[in-house]
Structures are given as structure tokens and as C-alpha cells.
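So the structure is just underneath, and the comments pick up after that.
For this view, one protein chain was removed and the others were kept in their places.
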Amino acid sequence: MNAAYFVRRLVAVLLVLLTVSLAVFVITMILPGNAAVMILGEYATEDQLRALSEELGLDRPWHVQYLGWLGGMLAGDWGMSMRLSLPVTTVIGEAFWRSAALAAGALATVSIIAIPLGVAAAMRRGTGLDLGIGLFAYLGTAVPEFVTATLLLIFLAGPSSGLFPAGGYIPADKSLPGFLYHMVLPVATLSLILTAHIVRQVRSEMSDVLGSDYVRAARLKGLSEREVILRHALPNALAPAVAVISLDVGYLLGGILVVEEVFAWPGLGRLIIYALQNRDLPVIQAATLTLAATYALSNLVSDIVIAVLDPRVRYA
Amino acid sequence: MRDLLRHPTGVVGASLLLVIFLAVVAGPSLAPYDPQSFHPQARLQGPSATFWLGTDQFGRDVLSRILHGARATVLFGLGATLAGVSVGALIGITAGVAGRWIDSLIMRLLDGMLAVPDLLFTLLIVTVIGSSTGNAMLAVAVAFSPGMARIARSAVLSVRTRDFVQAAIARGESRAYIIGAEVLPNTIGPVIVEASIRVSFAIMLGATLGFLGLGAQPPSTEWGLMIAEARQFMFRNPWCVAAPGLAIAIAALGFNLFGDALRDILDPRGRR
Amino acid sequence: MTEFKISRRSVVAGLAASPVLPELAFAQTGTPKSGGVLKVSHSTSILTLNVLQNSGPAEYLALDMIYSGLTRLDRNMAPQPELALEWKGENSAKTFIFKLRPAVKFHDGSAFTAADVVATIKAILEPRTASPARAVLDMINDVVALDPLTVRFDLKSSYADLPVSLAHANARIVSEAALKGPLQALNAKAIGTGPFMQETFDSARFMRLVKNKDYYRPGRPYLDAAELYLFPDLAAESTNFLSGAVDVMLDVQQADFKRIAAAPGVQAQRVPSGRFVNVVMRRDSKPFDDARVRHALAMAIDRPALVDLVLDGLGQPAADNCISPGYRYLVDTPVPKYDPQAARKLLAEAGHTSGIKIPLICSNRPAIRAQVGVAVKEMAKTAGFDIDVQTIPHDTYLANVWRKGNFYIGYWGMQPTEDAAFTLLFTTNAAFADTAWNNKEFDDLVAKGRETVDDAERKRLYAQAQMLMVRDRPSIIPFFQDVLTANRTHVKGWRAHPLSRTFYTEDVWLDRA
Partner (left out) sequence: MNDAGGNGSAEDLARAAAIAIERYSLAYSTAAGPFHALKSVSLTIPQGRTVGLVGESGSGKTSLAWAIMRYLPPNAVEGPGVIRLGGENLIEKSPAEIASIRGRRISMVFQDPSASLNPTLRIGDQISEVLMRHQKLTQKEALEEAAAALERTGIHRPRDIMRRYPHQASGGEKQRVVLATAFACGPECIIFDEPTTALDVITARQILDLFVRLRDDTGVSALYISHDLALVSRIAHEVAVIREGEIVERGRPAELFSSPKRDYTRALIAAAPRPENRLVTSRIAPAAEPLLSVRKANVRFGQPTRLQRLLGQTRAPVDALKSVAITVRPGEILGIVGESGSGKSTLARVIAGLQDFTGEIGFADRRFARRPDLDRSYRRSVQIIFQHPDASLNPRQRVKTILSRPLRLYDLARRGEIEDRVASLLSRVLLPANFSTRYPHQLSGGEKQRVAIARAFAAEPKLVVCDEITSSLDVSVQASIARLLVEIQAATRAACIFITHDLNLVRQLAHRIGVMNRGELVDMFETGDVNAADRHPYTRELMEAVAVPPWG
């Protein structure tokens, strides 16, 4: 993996983030009913609204605000949250790791379940197992997250079964088992939909590989079926599978928004929904940028993993 | 068209879509009750002879609301995807055809917009232009256009290098003719396939917006909103959540299966 | 503690609509035990701890525990001594002298003196603070500390209910030192004199308050600590409460009340209150300038059915009179009967022979506004009103429609006094006037009522004011909402309060078997 490739990719990520920051800033700038009204709420009078918006700098020309904001972002001073009167960095800092835990849990679960399922479906193409997996894959992608979350809530966390806590969060340092126990349902919801999506992709990648010339050549060399699958087919199907999973990180980050809202998981997703409803501009801008940065970096990481798996990319 | 019927997922997909299409077109006239009228005495009842799918918290007939809501929900999905596809395809084709710096500029912009997850991107836009069905549709369309642009662009690039386009260039055909008669007709296939699969995403995105209270607003009969409103009463009458949920699943499944079948038929290599 | 007696008439009205009602009057069983942590779940986030500015339901609970005011309302809305031991009004309630409780310390150890009271009241009266309490205290001309434990209030006009106004949730006493710094500092750090002290505050997740050992009321609070957990999703909150993970569910949704009440080990509480949704009809705009149109709409709404549909029976029909049961000077005004035909005839008389087509704006938060909007639209249809319900985001409503639109849905909590209720919306220069009623006779009645100390005279004045409201109907108030809360049976002393601003959490104890 030569350094030039790495540098080029990093530059691309920075460029992407710059575009996102500009887009997010412009979008938040034209929010109707500005933040001051939201903060002071029903009891504010006109003069108070003006005073607060001056204080928040909402009246300066937008490009001045953008440069000021961008400068601040780079210098690590992400400003103060308008409603929570806490520095944005702390607000996002805490929330980010909680969402990261959910995302990691979901990605791990998906990799453990979706890849073997996809491979099995491809190897048993046309049999009952393949059709069953296909149906599950279609159903999984046809049901929105909040419906799956609600169903899990009723059946697995309801007073009758009481298997899992109905949402809520316990910090890992306080009690790790409690932390993991509360993660089960949110991760299950996210994994259900992601697995459905990825099984189909892995299945088609694997069936491509199984139909390839080099797998045929391996079989015609008299290698056992196990050797053909493990040494020849699987390694070649893994690289594209990783690429597909990294693309779905965006899908996952979207799903987190809903899952955190339903299961009261105080992560970045819920922070964004709160910020959008309360027009908390600095938090909206910073949180969206963080999510976009995570997604861009996850693509970079997956590129590296792919390079490790596929020599053709490594020695490009 | 007939090989669509020989294709298993195609048949299932097409039949589901037929049901949905029937609901969209004939829904309001088929509905046994007025979707808004209250039946206070029959609140939150399960399916019965009089109310085939039960009633919601105001005693309104769930079946009638689903039939009326088909139009709002499915046309929302179709409209958003159509708008997103046409805008996206336009951008993608210009990037593919123009090439050089225009292409890389557009691609950089698209990468930027694609870095933000679809749902978040839609939420941002809806918060800007206010939450209503129309605005939500516009937001989903804008959120879809980068993905579509990328697919349209790759379709154009793959066709551009084909010999029959090179032959046209060699003949000295005008740029407009080359794009119009040679490139475009051969890029429509992949764009249509992708569009039909994206309709299911659009429907689900719309439902999620309704759930977060940022999409369709009361008294709309959009299915996502119906689920959001009925969630408080789900323990007393699970049907008022299950029925619209099922409807969304059928619509999303229908478009998904149909899209996949279309892709297999159009892509001669046949992924099956 | 005094049990709360509901006047017979309001119970009957409430009962009519729902078959089973959980037992209301609670006997105090067992002797209170100290210790334990009370876990409370709530569905609205705690955004700020600035007691002068807050307005969120869960924020009132947290700040009621941390801060205390000069006086405090008991469940009969009578002002009880708190930081002020005693008070007396002079020259016909134009000046008041308050004697303060000695040897009280703030949580940071600093002493509580009259100077803190003066600083707090001045801060509230300062427009820039934008404190909701200013509306009920704007009759104060000056406040002076006579000595470290005595404060004198000089009022612009005599006002008998000053002790009640000083019990306002946002009129809690903040230390003078804290008020010297930037107001925003109060948002995240709260130092009061109340029974509990702030320990951790993570607004997105949970808040923990611990026992204030040197709280001025001996033996209180019983609890070691209280933890408030935020559940934005109602379904998740109710499931979590029923599975026993939390001890108290602050607000129960009407839809869930019956199910939670019937659950084992749960005690659901319901108390009528003055919280209402009103249909605002600006009189200075077409078509509501014609009284007949307003009366027609009033008759076109089936109020008992509305209570059933929207509140699931947990409330009482109202007669467009903002004074609800539970106020001292309530006048029993008849609830208009649902008579769409009469309404249609009245509309025709007013020139609208073919009915009226008009948009009704509802903010999307809280959801009850849109639910009432949709129900009114349906009910008024047969009376000839073709209402187009439009739901819009809350902040757009605040910025463009509230106090500007001619036909929209309002949502208001119960006020501590009749005077506060009238001057909130209906007097000409009310803090949030939006009906453009501007009735001089009504203004005089309220102003006189505020000044008279004699109880009988005040009752007569306020009765006349209420009759005027029902006659002119500045806005339609179709029902009053009950306050609903629920706790596990091992939680003792947790009571619902009509105002839901004061919670007496220091009296709560856990009867761990």
C-alpha cells in the first residue's frame, strides 16, 4: 500500500468534508423561524429576540459566519450549544462514542451473520435454503427501522417477556453487563436490516466467484470441494463483501437516528434529531460533519482492508 | 415483457405492484367508509365484520384509511424517486458526457453529498423547508439525486467507449445527435432498474419522516404517519400499527422484487 | 399532609365519561422510612436548569427539588410558608412585609438573606431575563431588604394574591452572587436552597440529585437521591416503567392510562387540572368578528365526545371559561350542548348560508393540538364548517402564526390564581393576548378583583368576569385535561398536583418491603 495512494485518499476525504461543511452551513443558514425564537420560546418579546440573535451572531453576513465557524471548527473550538449551554465538543464527544458502540456492535453482528449466510446461499443456489435466505433478505429491506424497533420492543422487552430492557443506557464504566444488556435491542434492529441488505450483495458476489474460470480450474485440478471454497472462492468474495459493508455504513448511520430515538440511546443520532427540532445550529453543523467524517473515514478503512485482502489492489 | 412473467421474483413483484396500483387508483372508491369519519362507540376495535381491519383511536376505519393513504404514500415514493432520478440522471449524464474538469467537479460535489446518510440529508432539508408531504417529497428527491447521478454517469461512461459511439464520432456526427440518438437510449436501461428499486427506499424514507413528525402532517392518511399516530395505542389495538406496517412492506417488497427482476432481464449476463 | 378533596360536581362530570376510576383519596399507611434512590422517567428533555427561564415539564420537577421560593402552593392552591415564615399585607394590599426563615444555607454553603430575595425579584422584573414569572409579578413597583431577614414589597396597585404569585415556579430564590455572573451560567449549574442538590446533569440522558443534608425542614427529604431518566419514545417509556426499571412515570399518556392503571404493582394517579387546549378566534378578523359565528362554532363541538376521543375520558368538558374546577372563585357555567343544526341556522343568520371554509393552524408540538384540530374539523362538518386542518412545525407556528393568525389552536397550563388566568390571555393588555377581545368592562372587573381584599366582593367580581367570558366567548375552551402520573406501589407520598409545578418530593419515601 504505497504512501501516495494513502495521501491521495486522505486529500479526497478532506475535500469531501469541506463540501459537506459548506452544504450543511448553507442549509442551516436558511432555517426558517430562527434559533432565537426556539430558545426563548413562547415568552420572548421582539427586543429579546433581537438581543439574543446578536449575541449568537446570527445577524452577521453569512460568509463571515461561515469563515468564523470553519476557523473555529479547525481550531477545535466548536462553539457552544445554544440550548444546552455546553461546549459542542463535549456534547458531541460523549454522544459519538455511544453511537460508535452501537455501530460497532451492528457491524460485528452483520459480519458474523451476513457473510456466512450470503456464502451459504450462493453455494446452495436454488435450494430451499437459498430461497429462504432470499425471502428474509427481501423482507428485511422492506420494513422500516421504526417498525422493526417497535416490534422488538413489544415482543422482547414487553412487561410479559421482560427479556431485555425497553431502551435506556447504562455507561460502560458503571456496569459493563448493564451497558451490553441495553445494547441488545438497538443493535438487533440495526443488524436485522443491514444483514438483509448485505446477504443479497454477498450472495451475488459469491455466485460470481463460484462461476469464475479460476474456481473451475481449481475444481478441475482435483482439489476437494472444501479446498476450492476456502482457498479459492472465499478470499475472492471477501474483498467485494467488505466494500459492500462499508457502503452500507451510510445506511447504518441513517438507521441509528431512528433506533436511538426509539430505544432512548443518548447517541449522536438522537442528538441530531433534538438539534434539528430545536434549531441548535452549532450542534446540527458539528454533528452532521462528524457523521460525514465517520462515513468518509470508514470508506478509507474499508479500502485498506480490501487492499489487504486483494493483492491486485495492494500492488496497484 | 413476457420474459418478466417467466422470472419468479418478477411475477411476485408484479402481482404485489398490481395490488398497490389498484389501491392507488381505485382505493378511495373501494373504501367502505370515509377515512376521516369518526365512529366513537367503535374506538380501537380489532378486525370485525363491520371494520375489516379494525379502527384507530378516533374510531376511523383502518382499511379505508389505508386505501386512501395508498395515494399519499406510494405517489410520494414514485414522485420523489422520479424527481430524484430525473435530476440525478441529468447531472450524471452531463458529467459523463462533458468529462474533464466539469466531470471531476460534479463528482467531488456528489461525493460530498453522498457522505451524508440519506435520512440525515432528508431531515436537514425538511427542517429547512418545513415539514409537509410536498416538502418531504422534495427532500427525498434531493437526497436521491447524488446516488442516481453516479449510476447515470457510470452508465454513460460505459456506453461512450462502445464502438458504435466511436463510429458516430468518426463520422463527424454532431454532439447533440451522439448524445441523443446513440448514448442516451442505451443508458436508460440501468437508470430505470435503479429507479424502481429506489422507489421502495423512498416509501420507507417517507414513512420514517412521518414517524419523526417531519413528513406528512395530520389529518393526512400517509401510512408512515398512521403508524406514528397509532404507536401509542398499539398495546390496545396492535392492528392499527400492523396494518399500515404491512402495507408499507408490501409496497416496498413489490418495487424491490420488480426492480431486481428488471435488472436480471436487462443485464444479459444474468446474475441468477 | 392534607388529602385532596375534589368538589363532588367535577368528579361526577369526569366520571360520566369513563367506566372505572382508580381510588382517588389515599390513606397515609406506615411510617416513612429514610434512604433509597427514587428513579423517575420523563418524555420531555431537561434543556436548562435556569429556574428563572425554564418551561419544560420535566424541568419543573428537577428545579422544584433544587430551589425553593418565598411561598409554595399546597394542593388546594393556598400559599404555604417556605423561605418566608410569615407575611402581611398593609394599606389595602399595596405593600407587603415578608419575614424570612433564619439560618437557611444555599447548597454551596452561603447564607440565604433578604438581599438574595431582592436580587432574584429584580432579575425577574428585568425584561431581558424573559422570565415567565414576570407576567404574574409585574404589579411590583419596588422590593427592599429592611434587614437580612425582612423584605418589603411596594406594589403599583393593591394585589391581594401577591403571596400566591410569589409561589410561581419561576419565582424561586437564586443567590445574589449567582445573579452577578452571566445569566447563561445558571443553565447548567443550579445552586438553590431546596431539599435536593444537583450532582450530575447530562441533558440527553439522565440527571441525578442527592439529599441536601442541612435542608431547613427537619427530617426531610427521606430519599438519599433521585434520578430522572429521559425516554423520548412514549412506547419505550411505558414498557420500561411496567417492567419495573423505574419507580415513577412523571407524565402518563391518556392512551396508556387505563393499561398502566390495570398493571400489577402500579398505582396510577389522576387529578383534574386547569390545563386546556383552546380554539383561538381573533375577533378583529373575518368571520369571527360576528359573535354568531363564534357561538355557532361553540355549539358545533361535542365536548364530552371530544374528551372521550382525545383524552380517552381523562378530563372534563369545559364551557369556554378559563377558570377550571379547583379555583376558589369558580362559577358553575353550563357546558354548551352539541347542536349542529342550531349552529348551521345561526351561521345562515350571520350570512354564511352555504357554511364557512376556513384553515385551522395547529403546531405539531405537542401532538394534542393536531388531534383536537382533526376532531373539531370532523364534528363541525355537519354544522357547515369546512375546516382545513394545517399542521406546521412548532417554531414556524411561534414565529408566524402565534398571536398573529385568526384561527389556531393554543395550549396552556393551569395558572396559580384566577387573576393570573385572566391576565395571561383575556385582558386587553394580557401578557399573551391573542383574541383581540379588548373588553373594557372585563378589564375593570379583573383590575378591581386584583385590588379588593374582601373575599365575598372578589367572588362577585370574578363571577361577573366569568359570565362575560361565556357571553362573548373570546376563544373556545372545550375541555380541561387531567394531570396523569403513576408510581410503583412501594413509592409512598408521590402525589399528582393540578398545576404540576410543585411535587413535594421531600415527602416521598420508598417502602422497600
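Order of writing sets the chain letters: A, B and C. Residues in each chain are counted from 1.
Rule of thumb we're sticking to: contacts are C-beta pairs under 8 Å (C-beta built on N, C-alpha and C of every residue); 3 or more make two chains touch, one makes a residue touch a chain.
On a predicted model such as this, the values are computed, not experimentally measured, just so you know.
Colleague: For the chain that was dropped from the view, give me its touching partners among the shown chains.
Modeller: Computed over the complete complex, the missing chain touches A, B.
Colleague: Among A:Trp97, A:Phe155 or A:Tyr214, choose the residue that contacts the chain missing from this document, as touch is defined above.
Modeller: The missing chain is touched by A:Tyr214.
Colleague: List the residues of subunit A that touch the chain left out of this view.
Modeller: Output for subunit A: 4, 7-8, 11, 212-214, 216-224, 227, 231-232, 235-236, 239, 309-312, 315.
Colleague: Touching the absent chain: which residues on subunit B qualify?
Modeller: Contact residues on subunit B toward the absent chain are 6, 162-164, 166-173, 181-182, 185-186.
Definition applied: only the chains that are shown with their structure count from here on.
Colleague: Can you give the whole-Å distance between the Cα centres of subunit B and subunit C?
Modeller: The mean C-alpha positions of subunit B and subunit C differ by 45 Å.
Colleague: Taking each chain's centre as its mean C-alpha position, how far apart are subunit A and subunit B in Å?
Modeller: Using C-alpha averages as centres, the distance is 22 Å.
Colleague: Let me have the rounded angstrom distance from the C-alpha centre of subunit A over to the C-alpha centre of subunit C, please.
Modeller: Averaging C-alpha atoms per chain gives centres 41 Å apart.
Colleague: Note the residues in subunit B that touch 2 or more other chains, in rising order.
Modeller: Residue numbers touching two or more other chains: 127, 130, 231, 234-235.
Colleague: Identify all positions of subunit C at which a residue touches two or more other chains, and write them in rising order.
Modeller: Counting only residues that touch two or more other chains, subunit C contributes 235, 365, 393, 396.
Colleague: Which positions of subunit B touch subunit A when the two form their complex?
Modeller: Within the complex, subunit B contacts subunit A at residues 108-109, 111-120, 123-125, 127-130, 200, 204, 207-208, 211-212, 214, 224, 227, 231, 234-235, 238, 241, 245, 248-250, 252-253, 256-257, 271-272.
Colleague: State the interface residues of subunit A toward subunit C in the complex, per the touch definition above.
Modeller: 32-34, 37-38, 40-45, 47-48, 51, 83-86, 91, 94-95, 150, 153-154, 157-159, 162, 165-169, 261-264, 266, 270-271, 274, 277-279
Colleague: Once bound in the complex, which stretches of subunit C touch subunit B?
Modeller: 234-235, 238, 253, 255-256, 259, 305, 308-309, 362, 364-365, 367, 370-371, 373-375, 377-379, 389-393, 396
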